[in-house]
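The complex appears here minus one protein chain, its other protein chains still in place.
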Amino acid sequence: MSAPPAPPMPRTAGSAAEAYRLEGELPMVEQPAVPFVEIETVRAREFIPAAKEAFGALIAEQGQAKLIRPTFNWAGRNSLFPLHWGLACCAIEFASAFSARWDSERFGIVPRSSPRQCDLMIVNGTVTWKVAHKLITLYEQMPEPKWVIAMGNCATGGGPFRTAYSVVPGVDKLVPVDVYIAGCPPRPEAMIDGILRLEELIRERRE
Amino acid sequence: MSSLSLYGVSFDLVHLLLTSIGSVLPYPLDAWITNGTLVLVLSVLVFAAILLAASMINTIVLIWWERKLLGRFMDRRGAMHVGYAGLLQNFADGLKLFRKHTFKPAEADTLGFFSGPTAYMVTSMILFGVLPISTGWNSGSLPLSLLLALAIFSFAPLFIFVSAWSSNNKYSLMGGMRSAAQMIAYEVPLLLAVVAVVIVSGSFDLTTIVTEQQNYWFWGPLFLALVVFVAGMLAEMERIPFDLPEAEAELVEGWNTEYGGMLFAFFMLADYLRGLVGSFLVVLLFLGGWTMPSWVPGALTNFPLAGIFWFLVKTYLVFGLFVWIRASLPRVRTDQLLRVGWNRMIPLSLAAVFLAAALVTVKCLPVFGCLPSPGV
Amino acid sequence: MWINMGPQHPMTHGLWNLRVKIDGELITDCDPEMGYLHRGIEKISEDRHYNEVITLMDRTCYVAGFAWEHLYVLAAEEALHIQPPERAEYLRTLCEEFQRIGSHLMWYAAFVQDIGLMSPFLYGMRDRDLVLDLFQSYTGARMTYEYMRVGGVRNDLPPGFTGHARKVLDWLSDRFVEYDRLCLGSDIFRKRCDGLGVLSAADCVATGVTGPMLRSAGVKRDVRRDRPYAAYPQLDFDVAVADGADVTARYLVRMEEMRQSVRLLRQVLDWLDHHPGPVLADRLPRWLGAPYAPVGKEEYVLKRNYPKGVGFSSIEEPHGEAQAYVVNEGSEHPYRVKFRSPVFANLSATRHYLVGYRVADIPPIMGSVDICVGEVDR
Partner (left out) sequence: MQSDDVARTVAAQIGERFLGLEPFPRTAGRLRFRSEAALPLFHTVKEQLGFHHLSMVGGIDWVTHREVFYVVWSDDRRQYLLLSADLPAAAPHIESAASVWPAANWHERETWELVDIQFDHHPDLRHLLLPDGYEAHPLLRSFQLHEPEELEVKQRSV
């Protein structure tokens, strides 16, 4: 007994899954016989998605769970480049965390000035409405995968300036936040601890 | 020589592999598979792969060396938690950058944006095929290998400028302009310093230049040329007293501001490749390459791969000097840099050339021999 | 071509935007854009009890928290007619002078990084941590202390503090020599900084520039000397001045100020060793530190018959001359608090000391101004 022939892939919009779903709902239409060998030039732009799909499936089945994802997660969590900027008080402790006593570079944390080269935005201070759209721009300029740490009370929820007219009550109203660090300002140890917790999150990440 | 060279090694390897495959194959196939052209092509590929692996590993270890050394200069530790003493840190960085989303800013020029870093990386890598590392590590004797190396070395400003221009970012553009101006300004004294070496050694072949240094290394008699060469090299490598194109304080990240992910990794890797090549050249031209003076006990120079070992030791020490300079000097300004380049470096390098010519004329080189070796 | 340097830019050391018009590498015009860190501290203060405002003061200038606490506390005491005990005044002087060293070390770290010196940044931060450790030993915090009170300070020093503080001062005095060797000993440093960002004494006065920038132009003006407050009248020190009005002169002034601070601190520590006493005035109004509750409009109405008053104070903050104006209308909240930030005035003169130089000169010049955006935007 041979398996029924797969329905033809739709050429335009829609996906294979959609075609299968339709098949369940509608009565089968008689298909003309397909010749065994079809001589056709395979174009690169058709080949690449197909190959991607095939290899993607292969990797998803076999390698990804055991090899590829752990490897890349290991790399990703051990080299987090935070964005080098300072908003307010916490920025000083942020800088202290890179000084000789705490030396975040031990963990591979190196601040970069260009958002294009960063994985991690540490919001180290009070976010005002005036700077909000620039913060979002910076976040959008960072390439995926990216993370955000809200450092200190102001970034978490407005802190002592919560009632002020110009302050965003927590940066999570602007961008998704992964880790919140309490403190006003948090000590450098706390900042490093926050980053290590983020590393734990990345370790369990599946994508 | 050819049987000893790295290229010979790869040829032998491929030949062995193909003949063993051919021995189990029927008639027409075994003749085809052991044919000379195929062996040649494959051995070139194997040679390139060995070079690639060696250069990559060396570059990554070089970055580690710089980070640890810089950490010590700054009273801290540097990377230490990933792998033993942070040795795997740079592999993690590389893998992470590989994993990052590759993108292009909306207003950037596609062709230039992607080809710039790639070409910069490739030209830096080609250099490894040219430079001899030890007696067994070259692609055969090129009579003009020094000129070829320097020619390839000076391609870089073009590609930096292309990628900076096509990024469509004001900081990138300014960085690219500075980079081009600086590299062109320092190309001239660099080459003139090399001319001094060529005059003394009488050859453009790096292998010959090294064997000429068997008795005395050139840093003693050609000290002036060495100073000019190191300064020029610092400018070419864009390291800290001359790192204006990436001056972090004013031009965010200089010409690679808009680059992220793998393209940024290309830039970083190519920068350090050039750092490695620069240190190689200093060692080859002035510090005797893989040779060691005769007063060093034979046990230290006669073990297998001793040439490579000593060559790498010298290279890393020279790079350590560059790191030391980076840790202790501030950055100069563009106009000061160019003024020093055109007004000071060129006269100095001309003086070095004349000095070398005078030394050769009066034949008093052994007097200056820094490490005289009467035995050889 | 206008370029935006900020709000996220390595040069800014905070959240502001320097818009620069350049012609090639030459600066032809500039326009600082402030307010990215405007947190409405003056408004929130009207909502707080007198002692609660001190919490905000620490965050106003986060590298010189003690100086701003001191500034506010002086004005509030004047407005509320309270006299602090003498030991508290010495303790405040101790805090302020240590804070000056800490702030200048922070400045040093940021400034040398701007001109590309990498290691001294780490050295400056390392030595600043020693000062912060001292603060931590008697306030419990590294940066936001909440130590001073209207009418004194919160607590006395822990036992053994003065001995430890003297050791730190000895260590720092040695380090200052090292800093000078690293910077002034370097030809590149001198070439980068000499004759840069010149702002003459007349321009300084006209544009309201104060602090080390003014003293670097040769004007011997220091609030600690001209209008002494706290324990300064009893202490012996010199006002650091330099000629040249350029970046190097500002460097020299700040370095000398740190040495003078060490000298002042030794005197203060000696006094503190021999004069125990209370650190908080007795018979303070209890509502000074009542718990915070948001208040409505009607709360501003006078409730108690406390005498009204206006307090004005002026201190020599690490960045320059800071002033506070506190209006007490007899309620438990200050009616109006107004601060004068020295960096605010120093930045408003940007056009005078930036135009005509090159893009590469912006970081050293702005570094020599010593910017703390928190107190500019408040």
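Letters A, B and C mark the chains as written, and numbering starts fresh at 1 in each.
Rule of thumb we're sticking to: contacts are C-beta pairs under 8 Å (C-beta built on N, C-alpha and C of every residue); 3 or more make two chains touch, one makes a residue touch a chain.
What you are looking at is a predicted structure, and each value in this text was computed from that prediction instead of being measured.
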List the neighbours, among the chains on screen, of the chain that has been left out. A, C
Residue among C:P7, C:G40 or C:G102 touching the omitted chain: C:G40
Tell me which residue among C:T139, C:T162 or C:Q323 touches the hidden chain in the full complex. C:Q323
So which of A:R69, A:R162 or A:R197 would be touching the chain we can't see? A:R162
By the contact criterion defined above, which parts of chain A meet the unshown chain? Give residue numbers in ascending order. 129-130, 144-145, 158, 162-167, 169-170, 172-178, 207
For chain C, the residues touching the chain missing from this view: 34-35, 38, 40, 42-44, 47, 78, 205-208, 210, 219, 221, 226-227, 294, 296-297, 300, 310, 312, 314, 321, 323, 325, 327, 335-336, 338, 340, 344-345, 347-349, 377-378
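In this text, only the chains that are shown with their structure count from here on.
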What's the farthest chain from chain A if centres are computed as the mean of the Cα atoms? C
How many angstrom between the C-alpha centroids of chain B and chain A? 36
Roughly how far is chain A from chain C, going centre to centre by Cα mean, in whole Å? 40
Chain centres from averaged Cα atoms put chain B and chain C apart, in whole Å, by 48
So which bits of chain C are touching at least two other chains? 9-10, 122-123, 126
Would you please write down the residue numbers of chain A that are in contact with two or more other chains? 99-100, 113
Which residues of chain B touch chain A in their complex? 67, 71, 74-82, 86, 88-89, 91-96, 98-103, 248, 252-253, 256-261, 264
Listed in rising order, the residues of chain A that touch chain B in the complex are 71-72, 74-76, 78-79, 99-100, 103, 105-108, 112-114, 116-119, 142-145
Contacting residues of chain B [partner chain C, same complex]: 70, 73-76, 170-171, 174, 240-241, 243-244, 247-252, 326-336
